[in-house]
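The following block contains the structure, expressed as structure tokens.
Left out: one protein chain. Kept in place: all the others.
Let's turn to subunit A:
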Amino acid sequence: MILPGNAACHGCPISLAFRAVEEIENPVLVIPAGCSTVIAGMHPNHALRCPVVHVPFASTTAVACGLSESYRRRGIRGNVVAWMGDGAADIGFSTLSASAARNDDIMVVVVDNEAYMNTGTQSSLSTPAGAYTTTTPAGKDTGRRDLALLMLMHHAPYVATASVGYIRDLRRKFRRASGIEGFRFIHVHSPCPPGWRFDSSLTVDVARMAVESLAWVLWEYDGVLRISDISRRSSVSRRSLREYLLVQGRFSGVDDAMIERLEREVLENWKLLQSLETVLR
């Protein structure tokens, strides 16, 4: 779905996710400003094998809603995919929330690299506590907002988390979402080598370490919430969170107290998901 020679950085997680778009039937992508815009290419070039409508940040899911409704009225089969980073999810949150609440017939993919990477790593609402960004030079003091859980609370037909470290799982979730009608949300964890400061050969490893340490939990909701087997296994033989954090330069300044705080948050999140799994079954 993505052509070689595109403008992605070495080891870019988003270009991995782009490859999985081939699992989606008749996709039309709506992309706001961000790394994905750059990867899609500069006019007149086009690095994606599907139509793309580039749009301003806060409009993304609303434009997708209009396109989708137009196709429905015109009898055109298509999967309109609002494809955005965590930045567009921040600035367009009310748009995103309204789309979910209206149950627009669109897929939303948030490729979350936990900061505003296209403008050079500024803090976002997805940036975890302790992380260095250019706008949190002493490390962020507030925690990460959980977008996927917020979307779950909108009663959407399909909500899932995924990771570029587990591409088969991600592909399956794209395929699954592609076949469902209504609002579908997939939150893709996307470790960013320059933004997180790790070697560009390690993208998949870092992504897997996030899952193995429960810093990122894979789950899926389609009326029933299930924690994915990958994460369930990770909870049994859990990798150290400290190891995941310290492989990244952005956490190099954190002290033990911050690591303890993050550990506490990770475990709380895990317990929350386990309870949700019990309730939403």
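Heads up, the rule we're going with is that a residue touches a chain if its C-beta (ideal position, glycine included) is under 8 Å from a C-beta of that chain, and two chains touch if they have at least 3 such contacts; residues count from 1.
In the analysis below, contacts and distances are computed from a predicted model.
S.K.: Given the choices "Acetyl-CoA decarbonylase/synthase complex subunit epsilon", "formylmethanofuran dehydrogenase", "Pyruvate ferredoxin oxidoreductase alpha subunit" or "Methanogenesis marker 6 protein", state the protein name listed in UniProt for the chain not shown.
M.R.: "Pyruvate ferredoxin oxidoreductase alpha subunit"
S.K.: So one chain is hidden, and I want to know which residue out of A:Gly66, A:Gly143, A:Gly182 or A:Gly249 touches that hidden chain in the complete assembly.
M.R.: Looking across A:Gly66, A:Gly143, A:Gly182 or A:Gly249, the contact with the absent chain belongs to A:Gly66.
S.K.: From the list A:Ala40, A:Ala210 or A:Leu273, pick the residue that touches the absent chain.
M.R.: Residue touching the absent chain, from the options given: A:Ala40.
S.K.: Suppose we count only contacts with the excluded chain; which residues of subunit A make the list?
M.R.: Per the touch rule, subunit A residues meeting the hidden chain are 26-28, 30, 37-38, 40-46, 48-56, 58-60, 62-71, 73-74, 76-79, 94-95, 97-98, 102.
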